[in-house]
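Before I ask anything, let me first share the structure, which is written out below as structure tokens.
With one protein chain withheld, the remaining protein chains of the complex are depicted in position.
Up next is chain A:
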Amino acid sequence: MAGTDLSGGAVAVAARQRPWAARGESDARRGRRPARRGDGRIAWVFLAPALIGFALFYLYPTIRGAYFSFTDYDLLSSPHSVGFANYTALWHDPLYWNALRVTLQYVVINIVSQTVLALALAWLMFRLTRSVLVRVLLLVPWLVPNVAVGLLWLWLLDANLGLVNHLITAVGGSSQGFFTTPSLAMPTIAMINTWQYTGYTALLFYAGMLQIPGNLYESARLDGAGELRTFTRITLPLLRPILALVLVVSLIGSFQIFDTISITPTHGGPINATRAVYYYIYELAFTQFRMGYACAVAMTLVLILGLLTFVQMRLLRASRSDLS
């Protein structure tokens, strides 16, 4: 239920274990399995708990959610079918399109700033220090619950008493309502999450940089390549598999922005400026009790993310050649 982290972790592991290599290996093993009998019965014993969990809380709700999306359902009386009414309604729902638009705005600001800053930070660490302490300290914001981080920044960015506005006025600027100005609200929330996840992302990139064979850097140095050239010509291309994974997976996580928005006192405002799609679904389901409609919106989110996953798979395949 914590989208971004989960995906980030998945990236680390995927990159670490080289799933493609492992899969190839298991394929090979499968290929030469001539006379061994299967482990059918005991396998299902091993799988039973996970299978039950999967069936009850992943598969069943997926089917049920798809079904709800064609019904009118308020969580109290039983759902009754309305055909495609929810989908035609969302097609004409300005709040739905607004939700997609502000979510996209959030995703672009968040992903671009986070990736650039994390790459820079990873490169600084890689070139300067192997200190575990530095890395542990950079990881702190990631470990703090989003709610606490959001609370902290609500205070730091408060229009009247917040430290940031105090610093702005001290240097002669005018005080900003970061959460109450429509054009500032979503960028502000995006930057809060960039602040929280940059260190973590940087550690993933840093670990990827450590994988690059050192002799490449040596020969670059002997060829007289400078810092920037080394970074753009060696590090960046060889980091591509991990970069692609982190990028697309954090993109998917980024679409799931919710916690920070939900604790902001404007509750999706001002003027819907922060009513992102996850938050909109939450409101539909749990404050308006329009579960059927909420499921229809969620279905479209599944489709959008499915498309992004497809892109991810393509990127993964494309990245294979770089590794050899």
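Keep this in mind: a residue touches a chain if its C-beta (ideal position, glycine included) is under 8 Å from a C-beta of that chain, and two chains touch if they have at least 3 such contacts; residues count from 1.
Basically, contacts and distances are computed from a predicted model.
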Response to the item:
UniProt lists the protein of the undisplayed chain, choosing from "Aminomethyltransferase", "Lactate utilization protein C", "Succinate dehydrogenase/fumarate reductase iron-sulfur subunit" or "Carbohydrate ABC transporter permease", as "Carbohydrate ABC transporter permease"
Worksheet item: Given the full complex, what residues of chain A touch the hidden partner chain?
Response: 1-3, 5-6, 9-10, 12-19, 22, 25-26, 30, 33, 36, 38-40, 42-47, 49-54, 56-58, 60-62, 64-65, 68, 73, 75, 119-121, 123-125, 127-129, 132, 134-141, 143-148, 151-156, 158, 160-161, 163, 166-167, 170, 195, 199-200, 203-204, 206-208, 210-211, 224-229, 231, 252, 255-256, 258-259, 262-263, 265, 278, 281-282, 285-286, 291, 294-295, 298-299, 301-302, 305-306, 309
